[in-house]
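Okay, handing you the structure first.
Partial complex: the chains shown occupy the same locations as in the complete assembly.
Lettered A and B in written order, each chain numbered from 1.
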Amino acid sequence: MTQAGRAYFGRRYLISASHRLHSAALTDEENQAAFGRCNNPHGHGHNYVVEVRVAGPVDPETGMVVNLADLDAVVRARVLDRFDQGNLNCDEAFRNLVPTTENLCRVVFDILKPNLPAGELECVRVEETENNSFEYYGG
Amino acid sequence: MTQAGRAYFGRRYLISASHRLHSAALTDEENQAAFGRCNNPHGHGHNYVVEVRVAGPVDPETGMVVNLADLDAVVRARVLDRFDQGNLNCDEAFRNLVPTTENLCRVVFDILKPNLPAGELECVRVEETENNSFEYYGG
């Protein structure tokens, strides 16, 4: 059995949330030009599919990179309970940050990075729609 | 070539919108019990996949049930421009109607039914997430 290889586990979660794209650093006209209809004051919403990708060795006793139940518990407590069924603009992470999907991706990465039960967080991928996706890899 | 058969054309569109589930006919406690987190005051969002299903004969000259460009124009003008990138609760259709996906499905059906460029509207199907879907067939 190859031992030197790299193994990854990816797990998908769902966040249904609303947001309004608006940047305090831009004028109303610039906001409208940059975000179009996504700048409308009442917001709109998405089903964000969030994939958490964990890198690490395969444990020889359990055959796992990370225990699925342990990972789920962390993601539920720190990410889903916080953002699912909510409005991103109301969360403190987005007080000074436009709640684009790129920034949601970075926020989730920074939340999970120090808290994984095993392995190392390689990246967070967020699918905003079936045609648009974002990935963020830590520096 | 069989002539007596029934033919259907289905076309999928995307609506990204936010909503808050809250019924004026219920108390706060009943709203909370019925809708759970979906009742939170800031709303949340979805990518609704809306499938419009048109029944009709296949035109012998064009080989089509309905011309795709004509159908798209109607759906864009009457449904997408109205609901996409918006908040369902702000639309007059939902002034006295809880903006559940079931009701969105019925509202879209009633809007499109008298306005198709060809064929007859058989049903509207809305996928709220990849696991939840709704269909509405007129009476």
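Observations, loosely collected:
The rule is simple: a residue touches a chain if its C-beta (ideal position, glycine included) is under 8 Å from a C-beta of that chain, and two chains touch if they have at least 3 such contacts.
Since the model is a prediction, treat every value here as computed from it, not as a measurement.
With respect to copy number, the whole complex recorded in this structure file holds 6 identical protein chains, 2 of which are shown.
One rule holds for everything that comes next: only the chains that are shown with their structure count from here on.
Each chain gets a centre from the mean of its Cα atoms; for subunit A and subunit B, those two points are 28 Å apart.
Considering their complex, residues 14, 16-19, 36-38, 40, 42-47, 84-87, 89-90, 128-130 of subunit B touch subunit A.
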